[in-house]
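First the structure, in the form of C-alpha cells, and then the observations on it.
Shown here: the complex without one of its protein chains, the others still in place.
When the chains are written out, they are named A and B in that same order, and each has its own residue count from 1.
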Amino acid sequence: MEEFFQQLTNGLAVGCIYALIALGYTMVYGVLKLINFAHGDLFTLGAYLGLTLLTSLGLSGRLGPLLGLLLLAVLVMGFVALTGALLERAAYRPLRQSPRLSAVVSALGASIFLQNTIMLIYGARIHVYPQDILPKVALEIGGVSIPLVRILVFVVSLLLMGALFLFIQRTRLGTAIRAAAIDQAAARLMGINVDQVILIVFLIGPGLGGVAGLLVGLYYGQVNFTMGWVYGLKAFTAAILGGIGNIPGAMVGGLILGVIEALGAAYISVAWKDAIAFLVLIVILIVRPTGILGERVADKV
Amino acid sequence: MIDAKYKMGGFIALAMLLAVSPLFLNAYWVDVLNSVGLYALLALSLNVILGDAGLYNMGHAAFFAVGAYTAAYLNTQFGVPILWALPISGISAGLFGVVLARPVIHLRGDYLLIVTVGVGEIIRIALINNVFGVTGGPNGIFGIARPELFGFRIRRPQEFFYLIWGFVAVTVFLFARLKNSRFGRALDCLREDPVAAEGSGINTGRYQLLAFMVGAAWAGMAGCLYASKMTIISPESFSFWESVLIFIIVILGGAGNIAGVILGTFLIIGLPELFRGFASARMWFFGLAMMIMMIFRTEGILPHRPRIFKNLDRLLP
Partner (left out) sequence: MKKAFVLGLTLVLAMAGAGLCLAAEPIKIGLMAPVTGSWASEGEDMKNIVNLLAEEVNAQGGLLGQKVAVVLEDDAGDPRTASLAAQRLATQGVKAVIGTYGSSVTEASQSIYDESSILQVANGSTAIRLTEKGLKYFFRTCPRDDEQGRVAAQTIRQMGFKKVAILHDNTSYAKGLADEGNALLKKDGVKIVFFDALTPGERDFTAILTKMKAAKPDAVFFTGYFPELGLILRQKKEMNWPVPFIGGDATNNPDLVKIAGKVAAEGYYFLSPPVPQDLPFEKTKAFLKAYTAKHGAAPGSIWAVLAGDGFLTVVEAIKATQSTDPEKLAAFLHSGQQKISGLTGEISFNAKGDRVGEVYRVYRVDADGNFVLQDK
C-alpha cells in the first residue's frame, strides 16, 4: 500500500508538468483549432532561458530563493510569451484561412526550426541547472517521501491552473476567449476583437509552457534541446485525453496520464509504460470519442 | 483541354528524365533518389487515407513497420525470397490496418490523429520489446537477403533505382485509376461532406475502412522493399518522426494530388541532403524552408483541384 501511494505521488508530479504544458495546447486549439506542435519547443526555450537568467543574473543569490525565483519565472514567462506571439504572427496567421492541416505542417516546421535554433545557440550538450537554489528536504508522510521541490511543482502548477481557470471563467477577456472558441464569426459579430483574443491566447499558452520548462529545469536539473518533443507529445496526449479545447480537461488529462504511466510502470512493466498509456487513451476515446471532459460538438471536419 | 495535354507531356518528359538519371548521376545521388522513391510510396499510400478519405493518420510508420518486419521475418526464418514476400507484407499490413481502424474510424479529426500516433508508438514499443520473440528487440532483424528478379541479384543503388521507381510507376498508375473510379469519387464526396455522402447512399464507414486498408497495404509493401534495400531493419527506422515526415510530405505536396505528393517527397527528402553543406545547421534550414513553403503555398505546392466533368451541362436540367 505504501508503494501504491508513493507511485501515486510520483505520477501526480509528472502529471502536473504534463497538465501545465497541455494547457498551452488546449487554449490554442480551442480558439484556432490548430495543434501547435511548436509548443513543446517553446517549453524547451523556457527551460534554457531560465538557465541563462539564473546563472547570469544570479537572482536567487541577490534576492533570496523565493523572490528571485518569482522574478525569474515572470521574466521567462514574458519572453516565451513574446516568442509565442511572434510565432503566431509569422507562421500561423498567414495560414488562418487555409486548410487546417497546412497550419499543422507550418507548426511542425516551426518546431524543427526552434529546436535547432536552441541547439545552434546553446550547443548540443546537456545543460545543467545549478543545484543549490532550493534546499534538499523531503517530507515523510507514513512512509511516503515527498521532496520539497516536488511540493513546489505541485503548488505552482495548481496555482497557475487555478488562476487561469478563474481568468477564463470570471473576466471579460476570459469570456471573449470562450466566445471565440465556440464560434469565431459570431464572436466577431458580437464586437469581440478576435485577433486580440488570438494574441492573448498565444501569450498565455506559451507563457505557461515557458514556466513549465523552468519548473522542469529546477526539478530535474537537466535540460537538453530535444526535450520538447517528448514532453510535447505527452502533453498533447493529455490534452486530447481530457478533451481538447477544454481547460479543466487539460488539467485532468495531464494528471490522469501521469498517474497511468506511474501505475503502469509499477504494476505491469516499465518498458511497456508508454504503450500502456496510449492503450488506455485509445480505450477511453473509443468509449468517449471526445475525451473525458470534451463536449460533444457537431462534426465539422 | 490543351492545357491538360501540355501538363501530361510535361509529366512524361520529367518521368523519362528520371528514368535515365542513374546513367549520369553518381551512386550517392541515385541512392538519394531511392530514398525519395521509398518515401514517395509511403506518401502515396498515406495520401489515400489522409488526402482522399480525409482521415487524419499520423501513425503511418506502423503499417510500414508491419510490412517490413513481415518480409524480414519470412525471409530470414523461412528463406522466402524477399520479393515473394511483397504481397504477403501488403496483405498483413492491410489486415492490420482494418483491424485497427475498425473501432476508431468514427473518431473526429484530431482524436483520430492522436489514436494513430498512439498505435504507431505501441507498435514501435512492441518491436523494441521483442514481442512474441520474433522482432529481435532493439537489434531488429539483420541478414535479410538482397532481392532477385529473374535470376538477377539486385545489389547496387542503380539496380535498386529501377526496382523502387518501377514500383512507384505502377502505384501512380493504379492510384490514378482508383481516384477516377467509383471508390475515388465516393471518397471525394465523403471527405467534402460526410452527411451529404451518407445521404447519397454512400456507406461512409465501409469506404473509409477500405481507404485505410489500401493505404496500409501499400505502406506494408513499401516496408518490404525497404527491408530488402537496407538488409537490416530495427525499431528506430519506424519512429514517430517517420510518421510525421510522411504526413508533412502529403500536406506540403498537396493532399489528394498525386503529382503534388511526389513533388513534396522530392522536397522533404531531398532538401536535407542539399543542405548537408551546412553541417549542424542543416535541420535549421530545413525547418525554415518548411515554414516558408507552407506560408507561400498554403494549400500545398500542387493543391487538389475538384474534378470538372466535360459534359456536366448535360446532367443539369
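As a convention for this text, a contact is a pair of C-beta atoms (placed from the backbone, for glycine too) under 8 Å apart; a residue touches a chain by one contact, two chains touch by 3 or more.
Just so you know, these numbers come straight off a predicted model, no measurement behind them.
Asker: With touch defined as in the header, list the contact partners of the absent chain among those displayed.
Answerer: It touches the following shown chains in the full complex: A, B.
Asker: Looking at A:L66, A:A271 or A:I286, which residue reaches the missing chain?
Answerer: Reading the full complex, the residue touching the unseen chain is A:A271.
Asker: Extract the touching residues of chain A with respect to the undisplayed chain.
Answerer: Contact residues on chain A toward the absent chain are 3, 6-7, 10-11, 13-14, 116, 119, 123-126, 128, 131, 136, 138, 145, 147, 149, 216, 220-222, 224, 226-227, 229-230, 261-262, 265-266, 269-271, 273-274.
Asker: Using the touch rule from the top, list residues of chain B that touch the missing partner.
Answerer: Touching the chain left out of view, chain B contributes residues 26-28, 31-32, 35, 128-129, 137-140, 142, 155-157, 230-232, 234, 236-237, 267, 271, 273-280, 282-283, 285, 289, 292-293, 296-297, 301.
What we mean here is this: only the chains that are shown with their structure count from here on.
Asker: Can you name the residues of chain A that touch chain B in the complex?
Answerer: 29, 35, 90-91, 94-95, 97-106, 108-117, 119-120, 124, 233, 236-237, 240, 244, 271-272, 274-275, 278-279, 281-282, 285-286, 289-291, 299, 301
Asker: Touching residues of chain B toward chain A in the complex: what are they?
Answerer: On the chain B side, the touching residues are 50, 54, 56, 103-104, 106-111, 113-115, 117-119, 121-122, 125-126, 128-129, 194, 240, 244, 247-248, 251-252, 255, 280-281, 283-284, 286-291, 294-295, 298-300.
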